[in-house]
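Below is one structure, written out as structure tokens; the observations come after it.
All protein chains but one are shown at their positions in the complex.
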Amino acid sequence: MNWEVVIGLEVHLQLATQSKIFSGSSTRFGAEPNTQASAVDLAMPGMLPVLNEQAVRYAVLFGLGIGAEIGQRSVFDRKNYFYPDLPKGYQISQFEQPIVGKGSFTVTLSDGTTKTIGITRAHLEEDAGKSLHDAIPGASGIDLNRAGTPLLEIVSEPDIRSAEEAVAYLKALHTLVTYLGISDGDMSQGSMRCDINLSLRRRGVSEFGTRTEIKNVNSFRFVERAIHSEIERQSDILEDGGVIIQETRLYDAERDETRSMRSKEVANDYRYFPDPDLLPVVLSDETIEAIRATLPELPEAKRERFKKQYGLGDYDAKALCDSQAMANYFEETANAGGDAKLAANWMLSELAAQLNAHNIDLGQAPVSAQQLGQLIIRIKDNTLSSKMAKQVFDALWQGEGEVDAIIDQRGLKQVSDSGALEGLVNEVVAANPDQVAQYQAADEGKQKKLLGFFVGQIMKASKGQANPKLVNELLNKALK
Amino acid sequence: MSVTTSQLSEVATLARLQLEAEQAEPVTNAINQILSLVDQLHALDLHAIAPMAHPRDEIQRLRADVVTETNQREPFQAVAPAAEDGLYVVPPVIE
Partner (left out) sequence: MTASIRSLAADLRQGKTSAVELTQEYLQRIAQFDDQLNSYITLAPDRALTQAQAADERIANGDASLLCGIPIAHKDLFCTRNLATTCASKMLANFVSPYNATVVERIDASGAVTLGKTNLDEFAMGSSNENSFFGVVKNPWDLNCVPGGSSGGSAAAVAAELCVAATGTDTGGSIRQPAAFCGITGLKPTYGRVSRLGMVAYASSLDQGGVMAKSADDCAILLEAMAGFDPKDSTSSDHATTHYSEQLNESIAGLRIGIPRQYFNEQLDPKMTALLQTALVELEKLGAQLIDIDLQQTALAIPAYYIIAPAEASTNLSRYDGVRYGYRCENPTDLQDLYVRSRSEAFGEEVQRRILVGTYSLSSGYYDAYYGQAQRARRLIAEDFAKAFSQVDIIASPTTPGPAFGLDSKTQDPVAMYLEDIYTLAVNLAGLPGLSMPAGFYDHRPVGLQLIGNHFDEATLLRTAHQFQQTTDWHIRRPSLISGGKA
């Protein structure tokens, strides 16, 4: 293809405040329509906005998290347009003086290379309500519960060059904001929505082509598919010598295509101006430093620390740092069990497989980090073979109790008493003279294979409870 | 500066007001009179002056993040021209 893709993303992030950005209504998701819409949210006559402190703090945390400039004086503006889900006839947003200025963000791509994406700005604004089209025949119903929910709009530079980069950026952003605790990042509830600005240009050309904006895409998968389908649409037009019309489009997931938004027939002129009901937000150095002091360890720093402190490889460190919950679980398990590598292995294999199979989050896992740590202790002190440990893990998952109790109940104790095992070894050696002779005649390579036969016999005789390591040692001695 | 009738009709569209054909002329004239009243501002060079959005240079106070509002759908929708099943009713919204 001759075309280079140029993408900039605008992410609308719902902030995890209890109350709305300008009113004391709850932001809880899923309530009955209009039961969380106060007089302020409904734009009743005479109502006035008062800014939520937590929304400001969260925006600043984000800015500090990406090392951006913090707007020490930011201003709320009115963005004027008529729409039924916008009760005031304007959205309170930030235009010329946003709370977060320029910053940047580095993401790791699947081939291991990194890419730095510029952040133009991030600003606070209020969410709109919802228009429901199926509830009332022949009409639309307006639910304003969501109206006034705080949003942080994060605007990237047009630095993104592929769908893969876009998704990597969004995932990294998602990880960051959940680390910061400023958003639940729950895309199924619309906590993170994305507008995609996309244009194509001939390779080697420095000017941007005409872009389209794809509105409100709400999953990583749809972002990827929307980008692919829009690239295809635009390149088809350009290949045929056509021109791209600058417009707003919607991604239709069912048809896997973008289409023009017809409802924007009235050209908008948003008439931004400073909202006279709100005063400038001024943040002192002390306030910003106090917020900085609450910054948690961020994903990148944590990955590096995990590698250094726990001796983990790149892959494990990255996988364990995907979410803060995962990283915390890991550290707790590693500390409880006294073996970081075993902790990482168990989490990324058994635990991950179970979570996947049951389609649940780590937070809902029935096995606690302390329990997994205890299991690791029992592996390390030779009480459990790895095979037994898997049984115990399954029992833990079923909620059958604590590790030691399960071991007792199931009689799973590994026999590591060399006196008892010696007797068994001697019996098996005595009972199989032919194999002993074969073994003694064989070269080193074959010996290893034959050893397996004896181990198998001993494990069978011990009902699987013999410590395999010890059995090996004793056998080696007995067969010499 | 002055405004033409066709410009004013675009402005009316933005403001969701109807500008009837027979009013267009007199309304345009009245608005141009008002604009001429403010025209003297254009002659001034005020670039060095910072715009003043509020009568007192104060800063925004912040509210604690606490839910203080309870459900008042019933009294609020009692004054609504059209509400059904807890929703405000409008002609179909096409996207």
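By letter and in written order, the chains are A and B; residue numbering begins at 1 in each of them.
Just so we're on the same page, a contact is a pair of C-beta atoms (placed from the backbone, for glycine too) under 8 Å apart; a residue touches a chain by one contact, two chains touch by 3 or more.
Predicted, not measured: the structure shown is a model, and the values here were computed from it.
**Q** For the chain that's not shown, point to the residue among A:L51, A:L238, A:L298 or A:L475 touching it.
**A** Missing-chain contact among the listed residues: A:L51.
**Q** Sort through A:W3, A:F29 or A:F273 and give me the one touching the missing partner chain.
**A** The one listed residue touching the chain not shown is A:F273.
**Q** In the complete complex, which positions of chain A touch the hidden chain?
**A** 39, 42-51, 78, 80, 82, 84, 87-90, 142, 266, 269, 271-273, 276-279
**Q** Please give every residue of chain B in contact with the chain that is not shown.
**A** Counting only chain B, the missing chain is touched by 1, 3, 7-8, 11-12, 14-18, 27, 30-31, 33-42, 44, 46, 49-56, 58, 60-61, 63, 72, 75-76, 78-82, 88, 90-93.
In this section, only the chains that are shown with their structure count from here on.
**Q** Taking each chain's centre as the mean position of its Cα atoms, how many Å separate chain A from chain B?
**A** About 41 Å, centre to centre.
**Q** So in the complex, which bits of chain A are touching chain B?
**A** Its residues touching chain B are 17-19, 23-26, 32-39, 42, 44, 50-56, 75, 82, 84, 131-133, 135-136, 138-144, 250, 261-263, 266, 269, 271, 274, 276, 278-282.
**Q** What residues on chain B touch chain A, complex-wise?
**A** Contacts found on chain B: 13-14, 16, 53-54, 58-69, 71-73, 76-77, 84-95.
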